[in-house]
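Removed from the display is one protein chain of the complex; every other protein chain stays in position.
Coming up: chain A.
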Amino acid sequence: MTQSIIVQVGQCGNQVGCRFWDLALREHAHINTKGVYDEALSSFFRNAVLIDMEEGVVNEILQGPLRDVFDSTQLVTDVSGSGNNWAVGHKVYGPACRDHVVEKVRRAAEHCDSLQCFFLIHSMGGGTGSGLGTHVLSLLEDEFPEVCRIVTSVYPSAEDDVITSPYNSVLAMRELTEHADCVLPVENQSLVDIINKIQQMAHSGKPSQVIRKESTLISGRGGVGGTEKPFDAMNNIIANLLLNLTSSARFEGSLNMDLNEIAMNLVPFPRLHYLVSSLTPLYTLADVNIPVRRLDQMFTDAFSKDHQLIQADPKHSLYLACALVVRGNVQVSDLRRNIERLKPSLSFVSWNQEGWKTSLCSVPPVGHSHSLLALANNTCVKPTFTELRDRFMKLYRKKAHLHHYLHVGGMEHACFSEAVTSLSSLIEEYDQLESTKSLLWSDAPRLQVAT
């Protein structure tokens, strides 16, 4: 059994991380009552490192119902926070608590029989998650170069309440492009839309559409935590994303997929590692009979823009690669049938016409009979990044708030210009690939051999 270490940085990172552990325990408790899989419980989840530069969030965790899951050897905290300033997080706190972080991570790594992957959870808009989080990322690359780094980043929406969030995000993006193996971007706006959809369903009142409350993607019911707090619903979605991603590594199935296989199959070029994710189903209807049509509906939904975790529409852009992580009682024939069905409506890059990575895990999530997580390496991330860059430029042109950053030792104008250049070239690479979409591609001429 391979293990992963979850590194949660900043307020957002720690709150999402908390939800993740809560739901994970719920999932394993559910499986365990059936007495089937014992080893998965202990081995996978021992490993977390919690980092925050102010104590509020972490203290809450330690006093809450999850206090038995974590202990002080896994924490790195400080008192004053990063003031929503990437530079403070990256250039000040980064070096200051570097040794501390390395020590905690090493200790967690030693607990592992076989460490496969680091999951980093953070937000891009703030100071700690964004600045210190990306510093920790490059630190992990230095200290553990062979271990895969998968980052879940929460991107700020256009109406984010932190004014300098574009600066923080673009500065952090450069680090992600250089040092992460895979990034799963998530946008708050998409999460809100999904929640609205679920709540609309829940309150629609039609008798045939009664949904099982604990089965929704946003429900934390049955978990260790007690009452639900404000961002909980949104964080549950991200937590479910991580649970489904790791399901094949934790449970058995007829076609397993480990985490390093995700990076291998979905990242054709080193810098283009931003994956758009979508989760279905959002809820289970109380009616237990699941006709085959529902199964197919699940596949169709995964490609609709309402289910994506960022504001993007992969169906109308170019796919570089796509992974389908299926859980539950689904057979390979169902999978293939649906791929055949959906393929004509999707455009794949010319050299990867059958760019599908599939995985079947036999254990479904709690409250569902089956579920699907789709990860796409798709050029539809381009608009998201372009908008981010535009918001950045709006501030940067006016030199607004720059002095807060430049005050910090080690920060110069060059950091900003390099960061935006990196983002621009990333957008350019996606653009180039997208332009091949409508071209008629002929096969590359084959090698000739003497007959």
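Heads up, the rule we're going with is that a contact is a pair of C-beta atoms (placed from the backbone, for glycine too) under 8 Å apart; a residue touches a chain by one contact, two chains touch by 3 or more; residues count from 1.
Definition applied: contacts and distances are computed from a predicted model.
Asker: Assuming one chain is omitted from the figure, identify its UniProt name from "Tubulin delta chain", "DNA replication complex GINS protein PSF3", "Glycerol-3-phosphate acyltransferase 3" or "Checkpoint protein".
Answerer: Record says "Tubulin delta chain".
Asker: Decide which residue listed in A:Ala263, A:Val326 or A:Val381 touches the omitted chain of the complex.
Answerer: Hidden-chain contact among the options goes to A:Ala263.
Asker: Contact with the hidden chain only, please: which chain A residues?
Answerer: Here the touching residues of chain A are 1-2, 113-114, 116, 252, 254-256, 258, 260-261, 263-270, 320-321, 331-334, 336, 339-340, 343, 350-358, 443-444, 446-449, 451.
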